[in-house]
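Supplied in structure tokens, the structure appears directly below.
Here the complex is missing a single protein chain, while all its other protein chains stay put.
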Amino acid sequence: MAVDLSIFLVLVQDGIVNGAIYGLLALALVIVFTVTRVILVPIGEFVAFGALTLAALETGTLPGTVWLLGILGIASAVCRLWTSRRHATARSVAWQLGTSLLLPVVVTALAWACLHFQAPQLVKVLVVLAIVAPMGPYLYDVVYRPMADASVLVLLIVSVALHLALQGLGLVFFGAEGSRTQSLADATLEIGPMFITGQSIVVILVTIALIIALFLFFERTLMGRALRATAVNRLGARLVAISPALCGHVAFTLAAIIGALGGILISAMTTIYYDTGFLIALKGFVAAVIGGLVSYPLAAASAILIGLVESFASFHASAFKEVLVFMIILPVLLWRSWRTPALLDEGEE
Amino acid sequence: MSASHRIAALVLLAAAILAPLLPAFPPFWITLLSYIGLSSLVALGLVVLVGVAGLTSFGQAMFVGFGAYTTAILTTRYGLSPWLTLPVALLVSGLLAWGIGAITLRLKGHYLAIATIAWNVSFYYLAGNLDFFQRNDGISGIPAITLFGIDFADSLNFYWLVLFCLVLAIVLTRNLLDSRPGRAVRALRGGALAAESFGVNTYKARVLAFVYAGILAGLSGWLYAHLQRAVNPSPFGINMSIDYLLMAVAGGVHNIGGALLGAAIVTILRDQLQTMLPWLLNAQGNFETIVFGALLILILQFSPRGLWPHLMRLFDRLMPKAAEPAVPPASEAPPLPLRQQPDRGAEVLRATELRKQFGGLVAVDNVGFQLNAGEVVGLIGPNGAGKSTTFNLLTGVLPATRGSVLFLKDEICGRTARHIATLGIARTFQHVKLVHGMSVLDNVALGAHLRASAGPVQAALLLDKAEEARIFALAWQQLHRVGLAHCAHLAADELSLGQQRLVEIARALCLDPVLLLLDEPAAGLRHLEKAALAKLLDKLRQEGMTILLVEHDMDFVMNLTDRLVVMNFGAELAQGRPKDIQGNPAVIDAYLGTAA
Partner (left out) sequence: MRKLAAGLLLALGLTTAAQAADPIRVGVVISETGPGASLGIPEGRSIRLLPQEIEGRPVEWIVLDDGSDTTRAVTNMRKLISDNRVDAVIGSTVTPASIAMVEVAAEQRIPMISLAGSAAIVSPVDDRRRWVFKTAQNDALMAGAVVDHMAAAGVKSLGIIAVSDSYGDGWLSIIAPLLQERGIRVTGTERYARTDTSATGQTLKVLAGRPDAVFIISAGTPAALPAKALRERGYRGPMYQTHGVANADFLRVGGREVEGTVLPVAPVTVADQLPESHPSRAVARQYRDAYEAAHGAGSVSAFGSYAYDAGLLLQRAIPVALRTAQPGTPEFRVALRDALEGLRDVTYVNGVVNMSATDHVGQDERARVMAVIKNGTWQALPQ
């Protein structure tokens, strides 16, 4: 069937919007991988938690994620106090207790207040981020930090196990049926044959803003540079007194925020289920790998490519959409693999 | 495998055979054991693929699907007997693994992992959307297996069948890994460069591992189809592939036993949690996956290399210490036919105007020298002079930007490392490249790769025994020569760095080379060891071997070599007898540095 211009433009728009979400996740995956060598499979659960927590707040119920946050906070406090038992000072203990125990209490109070005072949408979004973001560093403390020296494969399998556990929790908290959230911008824009929804503009703007913010963070701030240093050389970074744990915390916090934000953005356009996140994360992961798990621009570009292929495939051969998406990835992978310098030897000179 | 391990394995096998015959054995556990067996087969393939060859695959469920769908389609649509479809199923999964591997195995690291995901996802959706596979509802009414009146629909009979297949697969896997092609696969983890430089076709080795794992998965699929009697896409999706990987890693991905242990743990945990949790929590709900995930995290935190190594350590502590395996006496007779060495003094290698450029940096600039048979030549120069790069140019590891290298009058510039090894150039590495976790003896035997020919099928069926015996006789001989026979059964990484260098020399000697390239062989050796090494190299020279060595220990070099080639800043500085070089002002300048 011929594709006329208006259909073409709609498909492009759809592809770019979905690709932007994959791109966000790809960025988060690259950040976490370069800093901690963890392939964060559960980022999909951050997406689902973000979307469904917002949906719960909108329907006026206290989301189950609040309790999860509390439990993770306690577990993280225990793990952190245990690891630092040798050189604990009053100040460090207070800091650890404050960030691990007090924070969930404050966030829960915020969520409760949000429900009781009919908070505007934007406030709800912020509260959702406050609920999901601390889960990142808590999970890092509880799950990954005790085994920071394990191989990439083992860390990946741990991520899979964590993904299973969190997905199970998602089902308990939110049930099997999906939810949608209110649009962040209801307006629509018509440019010639183009018909752009406000939400897709929001998605693209937020993505661009986030990329700029991340760029500034990595280029301009001390913490960002420390993260980059860790990514380039873990041992070297340690020798110049960059704390790997602190870097892990920052990376995981960023990932949780980006994941939740992705969920919030997309849940106004589609129905999100407790198990939607995995497939979105998988596509983000594919994009991240095409970028070699190091290159941010390449990862973002391949995410857009995946979104576009998906959009056009769902128009032309919807039954074989996934087949087309993944088969088109293969030549890209071959090309990328050839482009990476010949692996003469891992340790050669 | 020590005797106590062998006895333990036999006891375990006896238990696996006898336990289901006990009257008190719960009947469902027989079914459960069958399922554990099916998963073990796939996990066993993953041990070869991930643990041994270092290739991560997220596509094993797809190969299970190939086996299952092949027999499902052939038995229900064409009425073939399951016994006829067994070879077809194995062939189909093997061939598809070969085809998919041929396209994908050139990929590296994470690219390969993602590619296997792509294949698996595609297969899943194809099976769900094509009428050929009867879409999402799948194929039902698959006949049960029967043989001479034995009905394998009976769960106990089926269990025997699974157990038989599993034991067979374990034996085949052990045979394969303990053979020439198996060592080639194991060599992949020591780095492709080292493996290629003594003649292993690493790409072929990768394909071999991939196909073998695919065939094991296909066998599991064939069994699955006849146990389940119905197939549909759901057990062959990416989630199941991840599950198999999870089993292998939780059990211990570097050990055959780990595959079995992992499959058992994951299957039993899943099954028991669904009955225990409602009872423990006294609540209805879906907490199984949560607890399952949490338990797995704890298991991996407790033992990142899987549970099997823990189990073995415990077992070894309980068992009496096995006697040290005997060291066979040194022998001089060559176990394998030797190559015709060139006449003493004849030209072996001539490099002319060699140049290597990395972007703007010229690492080797117009270097030329000649090596004659029976000569020991030293390549010396300060750090960064381009000595190792020259080595890499001679051995085909790096392509030269320009120039020519004639080896026995053949141009070898532009040839692959593997081809150059075939011609008779063996080398060692500045940064030792032995396969960790593999014994010293096996590492040395790897050097004889090109002098034997056994393939995977011969190896699996133990038809390579005579050849293996000769290979190991050769390996022992070379170990005796470098004085490390007493370390033969240690893991290579347990040796000191100096000893590891000697192991590399022994491995290189196994190739029966015309020309031996040694990259800093004496570094890390103690005084007496150095003397022994010098004596060995001198002996080799007397036997007619040609040796080129890079070395920083000037005493060692000056006393041993016939000639020296001195390099500085990529360029050739001087050539000549050690005595002359010692007095060469340019060389002294380069080493001691001028005013700068």
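To keep things simple, chains are lettered A and B as they appear, and every chain counts its residues starting from 1.
In this section, a residue touches a chain if its C-beta (ideal position, glycine included) is under 8 Å from a C-beta of that chain, and two chains touch if they have at least 3 such contacts.
No experiment lies behind these values; they were computed from the predicted model shown.
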Touching the absent chain when the full complex is considered, from A:I39, A:L153 or A:L171: A:L171
Touch with the omitted chain, as defined above, among B:T71, B:N129, B:T202 or B:S303: B:N129
Touching residue (missing chain; options B:N286, B:S453 or B:N559): B:N286
Where the missing chain touches chain B, by residue: 26-28, 31-32, 35, 125, 128-129, 135-138, 140-142, 144, 153, 155, 224, 228-230, 232, 234-235, 270-271, 274-275, 284, 286, 288-289
Chain A residues touching the omitted chain (full complex): 1, 7, 10-11, 14, 17-18, 21, 168, 171, 175-180, 197, 266, 269-271, 273, 275-276, 279-280, 310-316, 318-319, 321-322
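FYI, only the chains that are shown with their structure count from here on.
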Chain B partner contacts - residues on chain A that touch it in the complex: 143, 146-147, 149-151, 153-154, 157-158, 160-169, 171-172, 282, 285-286, 289-290, 292-293, 319-323, 326-327, 329-330, 333-334, 336-338, 340, 343-349
Chain A contact footprint on chain B (complex, rising order): 50, 56, 103-104, 106-108, 110-111, 113-115, 117-119, 121-122, 124-126, 129, 191-194, 238, 242, 245-246, 249-250, 253, 285-294, 296-297, 300-301, 304-305, 388, 397-398, 430-431, 433
